[in-house]
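Pasting a structure below so you can have a look.
The complex appears here without one of its protein chains, the remainder shown in place.
== chain A ==
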Amino acid sequence: MVSFNIFFCPLCFSNPVARSDPDLVLARSSVCGIHTLASEPFFGQSVLLPLLCLWRSHQCPKALGGMFRNVAAIYLHLAGLFQRKKAGTSLTRCMHQTFAMAKRLQARRLDGIDHNPWVEFGKMASEYDVVNLGQGFPDFPPPNFAIQAFQLALNSDFMLNQYTKAFGYPPLTKILASFFGKLLGQEIVPLKNVLVTVGAYGALFTAFQALVDEGDEVIIMEPFFDCYEPMTLMAGGRPVFVTLKPSPTQDGELDSASSWQLDPTELASKFTSRTKALILNTPNNPVGKVFSKAELELVASLCQQHDVICISDEVYQWLVYDGHQHISIASLPGMWERTLTIGSAGKSFSATGWKVGWALGPDSLLKHLRTVHQNTVYHCPTQGQAAVAQSFQHEQLHFGQPSSYFVQLPQAVRRYRDHMIRSLQSVGLRPVVPQGSYFLIADISDFKTQMPDLPGDADEPYDSRFVKWMIRNKGLAAIPVSVFYSTPHRKQFDHYVRFCFVKDESTLQAMDEKLQKWKDELRP
């Protein structure tokens, strides 16, 4: 029997059984009776098969609608391809290249996780003349010592252009072990307790893949950095949400991120026998909350009681203001052995593009992350790691002193925060004062009351429509906070917008100009 590509028969195409069984498809087409002709690539597949199927559908009218759709799709695809075809390419070759696979392509683990809000808002922000206060990265350079560290890594040993150790460039794992060992009050061994990853994002992914199984539950506090949910889903886990709720504020007073709290009873109720992990983010993105010792002790006690792993995302650990203190939950009694502490060079040294992160924890957990790491990226780029190692050396020397970047950065950034808080209020936005992180959220309830009907899709939460309106009409880009909530809660928490204040003075001045114009437009 002649073997040929008959999956592209529009009639067979619509039949899932036929798609998966070549012998069956052959059998069906032999009923059609012209399979040998159909093997001719151009004529057969683009002309004969559709004609054949017209004939078949005449016999079976039910197939007609689907058949026409499929044929139309094929011809449209052909038209598209002919447009891209370069001069001299044979028509036959083009024809052969038209036919996509009939099999389902993507793995099921990708179901429901393909949408990405950053792509959408990032694109909009680049299309309009805006001051971009959306995505969380500084628009000022890393400190000089960090840049010099990178330069040194590039210009010294040329072997730094080659692979380093899989689990981390040795000088980096060594300094991370000593630096964080002191902070956590723990003896940290470089080879067992430190894993270097592609950004903190990579550390999170590695942790989920290593430890979360099908059916495992992961407790996520809302609002949450948006990747936690899809990463849980991709690992086959089930996200269980618990909400940080703001306490009511006095009139005239600004809300504070510290007033956003978990209800202890509600939190306790989320733990079941299937709970594998809880993900904690302090300082929190987007609210800017810095969890207090008492709050962390509550979380710690529940994790221990229910034998749950704590994944602690502490990328903003140095960005704390107003005398607040960042506490690592791994330093609390009984927590080191069940906690992964995730950090970021990008946030620590204002060099987000270097994409160097790490996970610290007991060997009993890290060994599983190492297995994932060696089966995913295997190595991280060497020179970025060398630069980060050198930068940490600098910080270790200056630790706690006014010359430390980890002291200077939050001091500078606090001024930017305060500037932004003052400025945003001038147009009726009500910022929630953050104690930490790169971000503040602003309440837009007044706008929701005054202009409830902003353009957008039917199901689109208000804050998303507001951000798009603000980008188009006011020249300011931010991120709607509903993207940081689980789908069922988005409509409930659709009255906040997130701004990043880790921006240069000139950016904040440009923001002021846009806000002034906005304010002028508000006057009757």
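Criterion: a residue touches a chain if its C-beta (ideal position, glycine included) is under 8 Å from a C-beta of that chain, and two chains touch if they have at least 3 such contacts; residues count from 1.
Going forward, contacts and distances are computed from a predicted model.
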- UniProt protein name of the chain not shown, from "BHLH domain-containing protein", "DNA topoisomerase (ATP-hydrolyzing)", "Kynurenine--oxoglutarate transaminase 3" or "Aspartate aminotransferase": "Kynurenine--oxoglutarate transaminase 3"
- Item | Omitted-chain contact residue, chosen from A:289, A:338 or A:514 | A:338
- Of A:210, A:342 or A:497, the residue touching the omitted chain is A:210
- Item | On chain A, residues whose C-beta touches the chain left out of the figure | 3-5, 7, 19-22, 41, 84-86, 89, 92-93, 96-103, 105-110, 113-114, 116, 118-119, 135, 137-142, 147, 150-151, 154-155, 158-166, 198-199, 201-202, 205, 209-214, 216, 227, 230-231, 234-235, 264-265, 268-269, 271-273, 276, 298, 301-302, 304-309, 333-334, 337-338, 346, 350-355, 364-365, 367-368, 370-372, 374-384
